[in-house]
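Scroll down for the structure; my scribbles are underneath it.
For this depiction, one protein chain was excluded, whereas all remaining protein chains were kept in their positions.
Take a look at subunit A:
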Amino acid sequence: MTVQISFTLNGRPTTIDVEPATLVTELLRETLSLTGTHIGCDTSQCGACVVHLNGLPVKSCTLLAPALDGATLLTIEGLQGAPGSNQLHPMQEAFREHHGLQCGFCTPGMLMTAVALATEKPVLTEADVRHGLEGNICRCTGYQNIVVSVMAGAAAMNAAKGE
C-alpha cells in the first residue's frame, strides 16, 4: 500500500507515491537519487542526515516520508547559489576557505545545521556554535576548523543579507 505525498523539494514541486514506512533518507537517496544526504548511524546520533523541513533542521533518518506532505524540504543539493552552477552558498564557501571538512561524509549534515544556526541567530559566539553542533559528529576534523567555518559563514550570510 502506498500513499501519495506532495511537497516542495529544493524549490521544485514534487508528487510521489511512497510506502508509509519509508524514511525520508531512503526516499531521498534511493527513490530520488539525491545521495548528498548521508546516513552515518541508526540511532539519530550523528547528524549526517540533517535537512531543512519548513526551514528548520531535522534529522531525516528519523522522519517518515508521509510527514513531508505539504511541506518544504531543502537538502544539500538545493543549498547552492544558482541551480546547476558550481557557485557555492556562503556557508559552503566558508567551509572551503577554512578547511572545515576532510573526508566530506559529515559535511552535508554539518552545512545544513550550520546554515540553520546562522539563520536563527545572526551573531554567533564560539560557544553558540559548539553547542549548536552537538547533534553532528565529525570524526575527521576535530571540529576546530568547522567552528571557524561556521562563524565565518554566518558572518558572510549576514553581510549578504544586509546588502
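One rule holds for everything that comes next: contacts are C-beta pairs under 8 Å (C-beta built on N, C-alpha and C of every residue); 3 or more make two chains touch, one makes a residue touch a chain; residues count from 1.
One rule holds in what follows: contacts and distances are computed from a predicted model.
> According to its UniProt record, what is the protein name of the omitted chain, chosen from "Cell division protein FtsW (Lipid II flippase)", "BtrH N-terminal domain-containing protein", "Branched-chain amino acid ABC transporter permease" or "Xanthine dehydrogenase family protein molybdopterin-binding subunit"?
For the chain not displayed, UniProt's protein name is "Xanthine dehydrogenase family protein molybdopterin-binding subunit".
> Using the touch rule from the top, list residues of subunit A that touch the missing partner.
29, 33-43, 45-46, 48, 75-77, 79-80, 86, 88, 92, 95-97, 99, 101-108, 111, 126-127, 129-131, 133-134, 136-147
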